[in-house]
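Only one protein chain is missing; all other protein chains are in place.
Take a look at chain A:
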Amino acid sequence: MQRPTFRLTLPILFGYVPLGMAFGVLFTTQLDYAWWIAPLMGVFVYAGAGQILAVSLLAASAGLAEVFVAMFVLNARHLFYGLSLLGQFRGAGWRKAYLIFALTDETYSLLTSRVRGENFRQEQRLDFRISALNQLYWVIGCGVGALLGQNVAFDSTGIEFALVALFIVLTIEQLKSLGASSLGIRSLGENFPVWIGAVAAAMAMMLLPSAHQLIGAIVMATLALLLQYRRSRQTAAKAGQDCHG
């Protein structure tokens, strides 16, 4: 039971440790606060892009109201993640609060794309272990990076690409779980969410300033899915009418 869980989270380990380290290095090289505040933020905040944004807010000694708004907007994409996990987390008891707290981009995609067994409770316990392991990797990364940034000079330029590579891999995995054949043209039908996402991103990047691109693209993609939902309902309703009429 434990070994498959660990193996499932391995990609996150190799994404989070370097990324957490990048944050840690940034934290101690840019700021004068104690190094251990970096892993502490990993424990209590636990948001990749959010914590990196926090470094620049701390450097500017930003007002707390401004900090709240900036963090909320940056993390607003999480508002949409919970929607797809409402049923999956139902009745998870004390674990539920933590599952919600720990719902990062990567944990979300892992929990929504992994193969699930019959036993609902057991799968929830597995979700919990996956979430906790992922956060552990993140906190370790933050701590090691903060210590490194304080003590060693090394060229980590470009290490943040691990995040991009992770998102690419997760997109491919999502395609697979939607039943597509490789990057398949054959089953284009089930690939449409990926195209919606890519086109929404392209439009957001052309139309919006970089601070609002992420949330803008998510809103556009959600709207596109809503339209597509409405259309499929109408088609289904019409088909039903034709049958009876």
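Simple rule for what comes next: contacts are C-beta pairs under 8 Å (C-beta built on N, C-alpha and C of every residue); 3 or more make two chains touch, one makes a residue touch a chain; residues count from 1.
Heads up, the rule we're going with is that contacts and distances are computed from a predicted model.
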| item | value |
| --- | --- |
| Per UniProt, the name of the complex member that is left out, chosen from "Dimethyl sulfoxide reductase anchor subunit", "Branched-chain amino acid transport protein AzlD", "Pyruvate dehydrogenase E1 component subunit alpha" or "DNA-binding protein" | "Branched-chain amino acid transport protein AzlD" |
| Positions on chain A contacted by the hidden chain, ascending | 10-11, 14-15, 18, 33, 37, 40-41, 44-47, 50-51, 54, 57-58, 61, 64, 67-69, 71-72, 75-87, 89-90, 96, 100-101, 103, 105, 108-109, 112-113, 155-175, 178, 182-183, 192-198, 200-202, 204-205, 210, 213-214, 217-218, 221-222, 224-226, 229, 233 |
